[in-house]
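Every protein chain but one is kept in place in this view of the complex.
Here is chain A:
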Amino acid sequence: MSIIQNSKSAYPTLPKTLTGITGLDEITEGGLPTGRPTLICGEAGCGKTLLSIEFIVRGATEFNEPGVFVAFEEKSDELAMNVASLGFDLKKLQDEKLLRIDHVHIDRSEIEETGEYDLEGLFIRLGYAIDSIGAKRIVLDTLENLFSGLDNQSVLRMEIRRLFGWLKSKGVTAIITGEKGDGNSLTRQGLEEYVSDCVILLDHRVINQISTRRLRIIKYRGTVHGTNEYPFLIDEDGISVLPVTSLKLAKQVSTERLSTGIPALDEMLGGKGFYRGGSTLVSGTAGTGKTSISAYFANETCNRGERCVYFAMEESPKQIMRNMRSIGVELQKHVDAGLLLFNATRPNMYGLEMHLVAIHKLIKKFKPSVVIMDPITNFINVGSVSEVKNMLVRLIDFLQDEHITVMFTALSLNTIVNEQTDEGVSSLVDSWLLVRDIEFNGERNRGLYVMKARGMKHSNQVREFVISDEGLNLIDVYLGPDGVLTGSARKQQMLLEQTGQAIHDHSISRKDREIARKRKVLEATILSLNSEYESVEEELNKVYLEEELKKQILEKNREEITRIRRGESGRSKPTGGK
């Protein structure tokens, strides 16, 4: 409701009355003109009565503004019964004096016109009804029934004109409903649209056997308003209008990152995973593991204790849980813990708008932080490519506003031009993962790569995406001389390399041993040479000692001889002499 706050200006602007109807207050930028009549016109069964009764009921219940419902068609009881399915308890509101239903019965066959008359009776009646409960809102459904009940058209036209003026003077916010006339005229009488300050046209179209209700504001005096056709739908909570073009591209963004649950994938996305509030598309051909990636993401979200809604468009929740159990992802416990909510609907079940509103409502109710839609491809069955794209734009827009991270999966039907896919949302999403088949060497393997990831450094490599009993993993593909190898070819190549390594290692160790042996031999040689040297040395020493000894003995002998020659005592035997 930022619009209302923004409209602060120096001049008094048109006061508006909130309808309380989802979305209508946004496209009217604040509701219907207060104290003025609004015409709601459309063909039979387009929701005029419902919209007007919701206006009254919401006024009574949400804004404490009592309202009068003047029914020209349905009786009070019928009306109460018709809207009971929407949870509107008219009886209770009537008892609380917040609502007054006045059934105006008019039957031409019962009335004789005997001269000049006017509708003063109706005025008095309305005035009494308004005053009795202090009504701020009034609905006249359908005023033109007067024309079928009374003959004097000129009087009626004059009186209806007077009625509009009178309603304004009463200061009640009024809704007048009118059947769409023939051709281009909005009402049968071509009168109400000129005297109303606001005209809303309801429309109910069936395209491709799927009906879509639409709403358009044709005129709104004195204010700006959305001029487009807005789809709306009627469900158990009443009317929900969807503003298509609320795209303002001025959203809050988060720098928080969310793990994908697959460490190797986080690694490819700058090491951290997706941005919170971002949108991701996982596209790929059939059987490439898109659902598995989504389930991992859902599992990771729930493991963090956050809520996740899984919109399953193809498989039933039980089926998904069984299948994911086979790769080691147990989702049942998150469902039991109330963190994970599966919403399984066939896209064909209802129109795109209905889907969108159903999604909106569920998200508003469950308040998840992550939403998964698996897959979006089947929406194409219920709408054209541009309609689907339009719907997804609005969905992404809404989710970003709500700070919800979303992951779509999309099936690419064309295996050759993988980039041409996904209902044109690839340009809208923040990151795009592509899972593709790599067919090589008689087998099919999965390759995953990051096509784009806004605002983060991401890997430019193709990784082999392996689904096993242990779960998902991404493996570096083998880049060999023959190009990219995956699967068994990669394994084979790796084995081949391992063999080469083993042989290499082996030869190295043999050389080592040879060196060791040579060393031993040399060491032995050194040892023997050493001992040889020692023996030679010893020999040399022995000779030397002997020489020394001999020399000593000779010396001794000579001294002895010398002493003997000198004749010094013969204590010793003469030993030689000169």
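Here is the rule we go by: contacts are C-beta pairs under 8 Å (C-beta built on N, C-alpha and C of every residue); 3 or more make two chains touch, one makes a residue touch a chain; residues count from 1.
The criterion applied here is as follows: contacts and distances are computed from a predicted model.
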Task: Look at the options "Penicillin-binding protein 2", "Sugar ABC transporter permease", "Lipocalin-like domain-containing protein" or "Circadian clock protein KaiB" and return the one that UniProt uses as the protein name of the missing chain.
output: "Circadian clock protein KaiB"
- request: Sort through A:122, A:172 or A:429 and give me the one touching the missing partner chain.
  value: A:122
Query: Per the definition of touch given earlier, which of A:114, A:209 or A:531 contacts the omitted chain?
result: A:114
- line: The one of A:43, A:89, A:102 or A:314 in touch with the missing chain is A:102
Query: At which residues does chain A meet the chain that is not included here?
result: 102, 104-106, 110-122, 124-125, 127-129, 146, 149-150
